[in-house]
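This is the structure I have questions about; it appears just below.
The complex appears here without one of its protein chains, the remainder shown in place.
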Amino acid sequence: MPARPEPVFRLPVRIYWEDTDAGGIVFYANYLKFFERARTEWLRARGHAQERLRDRERIGFIVTETAVRYLRPARLDDLLDVTVAIVRAGAASLQLAQEAWRTPASGAPERVAEGTIRIGCVELGTYRPVRIPNAILESIR
Amino acid sequence: MPARPEPVFRLPVRIYWEDTDAGGIVFYANYLKFFERARTEWLRARGHAQERLRDRERIGFIVTETAVRYLRPARLDDLLDVTVAIVRAGAASLQLAQEAWRTPASGAPERVAEGTIRIGCVELGTYRPVRIPNAILESIR
Amino acid sequence: MPARPEPVFRLPVRIYWEDTDAGGIVFYANYLKFFERARTEWLRARGHAQERLRDRERIGFIVTETAVRYLRPARLDDLLDVTVAIVRAGAASLQLAQEAWRTPASGAPERVAEGTIRIGCVELGTYRPVRIPNAILESIR
Partner (left out) sequence: MPARPEPVFRLPVRIYWEDTDAGGIVFYANYLKFFERARTEWLRARGHAQERLRDRERIGFIVTETAVRYLRPARLDDLLDVTVAIVRAGAASLQLAQEAWRTPASGAPERVAEGTIRIGCVELGTYRPVRIPNAILESIR
């Protein structure tokens, strides 16, 4: 696995009952939710609320590909640190590297999950690919 | 609690990992999902697919009130029997009694959860109450 | 409906894609999740992490009853304010009033959902009711 790019954003995510399963750990599908929360807040921190994109520009981002490795179990009450890093920013799509880290009460931070997420910019309704607005591309590059 | 009306529909619902929490049992909020699956299949069995209601008539049902009692824990791999009974069918709203039952390997069926759900018929977009289409009211009364 | 007690805790909850449904609004079952996040943080703010309760004292809180009214639709990117108020603190159970509020860009805050949640203290494994530890009862009364 090649070196991963440096994170450009971090979001703390607390683990609640809703996130766990009968194995006593976080249900793996939920890391996709945590990753998305971090992407959303990363865009918001740069001034881009997705609801506004939908209403004003009639475009939206959709997830087209996800690849995730689940490295260690996370548990109820854990506080994860979820990161966003840019692998590639194309004209109509973004590829992001995302990770979830936990810092135990004692010891070094440990990586809980890591993934690569590809999102595309599409026209609402038709789902046809469109160019990512320049204002967004400029603010995230 | 008054006598509950007789069920008019039953849907089997299997419990998967996604439905459980770290307590080893079904996460209580998920009973609202099971109840809704049963309501949806009950309407479908009477010829009313909700996607069509939305596209053709620009109306939809929304849930306005839920009251649920969680009586016994259900677990991974359990097969529940989820029921729908009509408490009241008004012009623009329905009140339904719903239950989830489990039949153990040995012994009598036991009630796992029970609730009362109120749903309203609304115009899409505005969320203003509208009359339930007669075709639906006639088929469920 | 009688006057509701004053909130003792507030938690901001952001609405993400995961929380919405095809109606374009928050899926109603998710308010139970938001309410629970607020209860968890309320207990944590008083020094009671639930994971510790499970590991050390072998007890846990379970939700036994929920009654929720969904008053207004909430949408993607909304920032809700979720409250906790104590209706009754018994020996082995708590009854809480919880609400979700939204403050629009212009105008007064509006209530989006409100509910009453009953939780019981149980022994892990058996689910038999047990007394709520005094340290908890004293800190929340």
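Chains here go by letter, A, B and C, matching the order in which they are written, and residues are numbered from 1 within each.
Criterion: contacts are C-beta pairs under 8 Å (C-beta built on N, C-alpha and C of every residue); 3 or more make two chains touch, one makes a residue touch a chain.
Remember, predicted model here, so these are calculated numbers, not experimental data.
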{"item": "Of B:R4, B:K33 or B:R46, the residue in touch with the unshown chain", "value": "B:K33"}
{"item": "Missing-partner contacts on chain C, residue numbers", "value": "17-18, 20-25, 27, 29, 75-76"}
{"item": "Touching residues (missing chain, whole complex) on chain B", "value": "14, 16-18, 33, 36-37, 40-41, 44, 49-52, 54, 75-77"}
{"item": "Touching residues on chain A - with respect to the absent chain", "value": "23, 28-30, 32-33, 36, 60, 62-70, 73, 124, 127"}
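Basically, only the chains that are shown with their structure count from here on.
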{"item": "Chain with minimal offset from the mean of all protein Cα atoms", "value": "C"}
{"item": "Superposition rotation for chain A onto chain B, Cα-based, multiple of 5°", "value": "180"}
{"item": "Euclidean distance of C-alpha centroids - chain B vs chain C, Å", "value": "23"}
{"item": "Gap in Å, rounded to a whole number, between the CA centres of chain B and chain A", "value": "33"}
{"item": "Separation of mean Cα positions, chain C and chain A [Å, integer]", "value": "26"}
{"item": "Interface hub residues of chain A, defined as touching at least two other chains", "value": "17-18, 75-76"}
